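All protein chains but one are shown in place.
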Amino acid sequence: MSNAVDVTHDVSKEKERKPKKNLLSDGQGTLALILIAPTLFVIFLVVGIPVVMSVIESIYITTGGVNPDTGVVESVTNFAGLQQYADAFTESAGTVLSPWGRLPRFLNALINTLFFTVVCIAFETVLGVLMALIMTKAFKGKGLVRAAILIPWAIPTIVSALMWQLVFNTSGVANEIIGQQILWLADSVWSQWAVIIADVWKTAPFIGLLTLAGLQTIPTDVYEAAKVDGATAWQMFWRITLPLVRPALVVAVLFRTLDTLRMFDLPFGLIGPQKYSVETLSMLAFSDAQAQRYGSAAAYSVMLFLLIVVIAFLFIRLLGADLVSDPEVKAMNEARKKQKAARKQMKSSITSGESAT
Amino acid sequence: MTVRKNARRIAVTGVALLAVLATAACGGSDSGSSDGADWTQTGPITYVQGKDTSGYVQPAIDEWNKLYPDQKVTFAELSDSADEQRAAMIENATTNGAKGYDVLSVDVVWTAEFAGNQYIQELPKDQFPTDGYLKPAVDSGTYFDKLYAFPATSDGAMMYYRTDLLEQAGIAEPPKTWDEVVAACDAVKKLPGQASINCWGGQFQKYEGLTCNIAEFINSAGGTFITADGKPDVNSDAAMSGVNQMVDWFDDGTIPKAAQTWQEEESRNAFQSGNLVFLRNWPYVYTLANKDDGSSEVNGKFAVAQLPGKDGVGVSTLGGHNMGVTTTAKNLGTAKEFIKWWNSAENQKAHTIVSSQAPTIEGLYSDEELVKQFPYMPVLRASLANAEPRPKAVEYGDVTLAIQDATYNAIQGNSTPKAVFDRLQTDLEGLLK
Partner (left out) sequence: MTQGESTTIATPEVQEEMQTRGLSAEEMEKLSRPSRGGKYWAGLILTILGMGAIVLYCIIPFYWMIISSLRLPTQGLSNEFWPSPTSTDNLKAVFEGRNNFGRGLLNSLIISTVTTLGTLFFGIIAAYALARLRFRMKGLVLSIIIGCSMFPPITLLVPLLKMFTGFYSWFPNWMNTYQAAIIPSLSFGLPLAVWNLVAFFRQLPVELEQAAMVDGCTPGQAFRKVIMPLAAPGVFTTAIITFIAVWNEFLIARTFLTTPEMMTATVSLSRFSGSLGYNTPYGTIMAAGVYVTVPLIIVVLLFQRRIVSGLTAGGVK
């Protein structure tokens, strides 16, 4: 665990023992309840109930057949337990052939989802950090760059999907520029890259923006001191910049990861529904719901939800994403923490510089 | 530590939300259908169809309402997405007619699903005479030998070909077989400046159009996509010769590789910009490709013919919409009269003139006025006369997806055609049982 977290921990403990005295903060539990209850109620209504219903839905299965004499459909709904969850991983629900080979449709969608998440996030993070590093160097025209960078963010995803569809048309401008005829929209490996390019375009600037905000809190003297010490730009980046923007970056990456895991609009609008090479879990669940197979649709969406919970948990656990830190503590220690870390960095880089000589 | 605690909290919260209230009951649905339908009761009804892009529907309904003010028809216009139209109609049925839909415009491929699930009811043949209507169109509204939807509009594929190029190459007649198509292309490519022209275009993107195109290749090779008793037969020798023809054409460049991303519009664009000798498409292309505003480089330089086949003229896939009556409709008398009025020769003609959608009354295809406006009418009629419907399956969505997937994998070369179509045969046997 990093030093920064330990600081938070110490101070929060301290606060628990010795609450800050002020007129507002004592005996306000009831008032807080009154103020927060409406929000919690709305959340219970729009999230709690549907999720519970989803789970219930997923343990019932509707099977039917056509009466061979009249052609009339006769169907029954039965309790299925976890069968629809298990079936998702087997070939009983049919298989599809995609760039990943022949797989059950759920597994294919799961792999697509994870693949998009890993690749998109990797590109977005590298590009975003690069953008932030450039922007932080700028003294003129910062406003212009910041305005430009907000454009991809502001464009509705579905609009950007249709925009890229035009670009990636077989006789579109992308192929004209690279001088080759690539079938981007043909449900193949290329479609996956079309989705990745469009996603990275839209969200790398977002990561850049958040990283920039993190960068701007690093005092310049830290760099100057390191420079004095003969640290190379590369060393400064790895030893000062990255550790210090890490909290901001990890939060940005976490949110992007959760967003990419539930990706729907982009592949749906750009490549289309039921294209197995880009079908994500959200799209699969949507497609089954449209076909009125609510049971399996619910099972898939619950598994997607669990996947997101697990990944969010891992992020917070392993990378220390600081999402819900106690507000007062955070506010109080923000400045101190940074200075301290900066000083520590400075020291350690000096030490390492010494050992190098 | 706080961080860890919070992590656990978030996870716990999520799981708790799942677990809480796991006692709520499941609702049920019942689809009540009343037998012994009374086809005389009159009163207001609601007519439902997808977005009316031509602007024909509302004025026509206004006219009906003027004629029968006590049997008012309300127009419920849905979106232009077929999926959403279908979803809205199903929703009406599963909620016991909550939306109040009475007469539905049913896509030919939904007939089985709607009839099988009793969303629409049987139309007694004695009350809905279909004499004079195109037989394939009537068949498309029929399920288990009963008429469920009355033929309203039809659609069939035709082959568009470049008359100027064929003439220069010394070919007088449009090709009737696939071999003749290839021969004609070879001749055209020898013409000056045409060495790189593509031969055949169609709709080979992975979507409903691909199902239409592969069905045409199979049916035109003498195969039967679906046998008369509703069983799939997609990997017979005859069917495979059609599949292989399509795959071979992709392999040898007769069909350009880019066609894997073509829907109707992309293929029309390729033809209009002079990059194709032959194009398989629906009748709507005719008017657009003949525009002389500079958007089409082939205006006046093409004509239409029936699709080619293996040994002779090929078989088109049938499209179009029919009109069904929901099982929850009450004023069946009005519904019946409205459907018959809507599809009278006079109204179908007016509809065709405004929307250029093909009529289902056979006689209209030789109507002088229509033929003058739509010179392709005689060809389209011939094409429709032997057109084949797509599989009639209650779960049509799954069926067409399986077909598209197999076909697309075959043309992309991900697997051998025989292997994917053997698997398709197995899949369809499961879906069509």
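By written order: A and B. Residues from 1 in each chain.
The working rule: contacts are C-beta pairs under 8 Å (C-beta built on N, C-alpha and C of every residue); 3 or more make two chains touch, one makes a residue touch a chain.
A quick note: this is a predicted structure, and the numbers were derived from the prediction, not measured.
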Problem set entry | Sole contact to the chain not displayed, among A:P243, A:G269 or A:G320 | A:G269
For this session: Using the definition of touch stated at the top, determine which of B:D38, B:D62 or B:E91 touches the missing chain.
Result: B:E91
Exercise. Which chain B residues would touch the chain omitted from the figure, given the whole complex?
Worked result: 2, 5-6, 9-10, 13-14, 17, 27, 29, 51-55, 76-81, 84, 87-88, 91, 94-95, 98-99, 263-266, 268-269, 282, 284, 287-288, 291, 293-295, 356
Seminar exercise, completed: On chain A, the omitted chain is touched by residues 19, 22-26, 28-29, 31-33, 35-36, 38-40, 42-43, 45-47, 49-51, 53-54, 57, 130-131, 134-135, 137-138, 141, 143-160, 162-164, 166-167, 169, 171-173, 176, 201, 203, 205-206, 208-210, 213, 219, 221, 224-225, 227-230, 248, 251-252, 255-256, 258-259, 261-262, 264-265, 269, 281-282, 285-286, 289, 294, 297-298, 301-302, 304-305, 308-309, 312, 323-324, 326-328, 330-331, 339, 342-343, 350, 354, 357
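What we mean here is this: only the chains that are shown with their structure count from here on.
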Problem set entry | Rounded Å distance between chain A and chain B, as computed from the means of their C-alpha atoms | 40
For this session: Using the touch definition up top, name the residues of chain B that touch chain A in the complex.
Result: 1-4, 6-11, 14-15, 17-18, 20-22, 24, 26, 28, 83, 87, 90, 112, 115-118, 143-144, 205-207, 257-258, 260-262, 266, 269-270, 394-395, 397-398, 401-402, 404-405, 408-409, 412, 414-415, 420, 427, 433
Problem set entry | In the complex, chain A residues that touch chain B | 5, 8-9, 12, 47-49, 51-53, 55-57, 60, 65-66, 70-73, 77, 94, 96-97, 169-171, 181, 183-188, 272, 274-276, 290-292, 302, 305, 309-310, 312-313, 316-317, 320-326
